[in-house]
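This is the structure, below, for whatever I ask next.
Here the complex is missing one protein chain, while the rest keep their positions.
Then we have subunit A:
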Amino acid sequence: MSWSETLRTALEAISARRLRSVLTTLGILIGIAAVMLTVGLGQGAQQTVRDQIGKLGSNLLIVSPGSSTTSGLRGGRGSASTLTTRDATMLSDPSVAPDIAALAPVSTSSQSVVAGTTNWTTQVVGTTPSWFPVRSRTTTDGRFFTSAEESAAAQVAVIGTTTATELFGRRSPVGQTITIDGSAYSVIGVLDSIGSSTTSDEDDTVVIPGTTYAARLTSTGNAASISTLYLKATSQQSLSAAYQEAHAALLVSHGVTAASADFTIASQESLVATATSTDRTLTILLAGIAAISLLVGGIGVMNIMLVSVTERIREIGLRKALGATPRAVRRQFLTEASALGLAGGVLGLALGYAGARLLPSLIDQPVTIEPYVAAGALLISVAIGIGAGVYPATRAARLAPIDALRSE
């Protein structure tokens, strides 16, 4: 019997029992849609985190000071002031770290910023002009501060769009004056808007020269201390080399071993991995539950196929009498089962995509359905159909024609 004839026979058998076929398909449909949506939710969440961390810049390594131990009390990460501008100067030397293209030492603190009669508490960042290329930022209005302004400790500031709106409303901030901790700064530029990263609103910030920051906003007296050092590798490929170089150089200059390192270096990838590990566990759990529903759907297909074989025992006997080989009978029932599975898969796919469109507006979570997940879902649905059909089809194929013909 040709494949087209087998397929036609299978489709006719399915459509002859329409309600039952629809109900059978429903099990697979729900399972496929559930798997797609849970995987899609997980991937959507990962994508969000990836995007947010991507906003930090590209090919980035982030060096943070390690924890300090004072009188036996161990502070949290970043509590020690072990990272200094000297580290930055050392790592900027190409002979020490040839794979680091640029770096930006950053000191941050939360400060109250005043403009006229308005005040706004925001993150003030003291850094070098290299911060802009390292963090892949540009200005939409005005300009960055220059190296000359940095070495002169000029009182200039570049502000984020959120800060600009909060302080100046719709007025153009460039040329205006803001006051931070009693010192006046003139606003020379507005940063491009990139939205929120994992930790903060990247548009709510004031960037000033690091020298100015050290001179005017450092109360600890440790002017050289920095809170974060951003390193930009020369390329994606040299990222791990840059990591090795920075790690080794910092260990030597701080006079510590790897075990007692007073700093940590994170890459964007490691940040993504950390940020998504919880999500991933949850996704696997949910996808597991969805997979169980798929399995139950498969059992439903098998059940119906067994009923179908029993009901059509005379038809099987007749087909055998007319010359159907056991192989042809098996193939017919397998085709029928896989067609049921595929139908469930296709409908489940449609439901999954519909859910992916609808769900984000309901639960405020992005759902990303990758093409390979959709293709995989289809393959799985067919595999379930075939898997569920093997036993019933074999039973049909093994029926003795006379027993099959005799039954009423």
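Keep this in mind: a contact is a pair of C-beta atoms (placed from the backbone, for glycine too) under 8 Å apart; a residue touches a chain by one contact, two chains touch by 3 or more; residues count from 1.
In the analysis below, contacts and distances are computed from a predicted model.
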item	value
Listed names "Carbon-monoxide dehydrogenase small subunit", "Phosphoribosylformylglycinamidine synthase subunit PurS", "ABC transporter ATP-binding protein" or "Cytochrome c oxidase subunit 1", matching UniProt entry of the absent chain	"ABC transporter ATP-binding protein"
Options A:Leu285, A:Ala350, A:Leu379 or A:Ile402, residue touching the unrepresented chain	A:Ile402
Identified contact with the non-displayed chain, of A:Glu12, A:Asp181, A:Glu269 or A:Glu370	A:Glu12
Residue, one of A:Gly182, A:Gly255 or A:Gly323, that touches the chain absent here	A:Gly323
For subunit A, residues in touch with the removed chain	1-2, 4-5, 12, 16, 314-315, 318-328, 400-402, 405
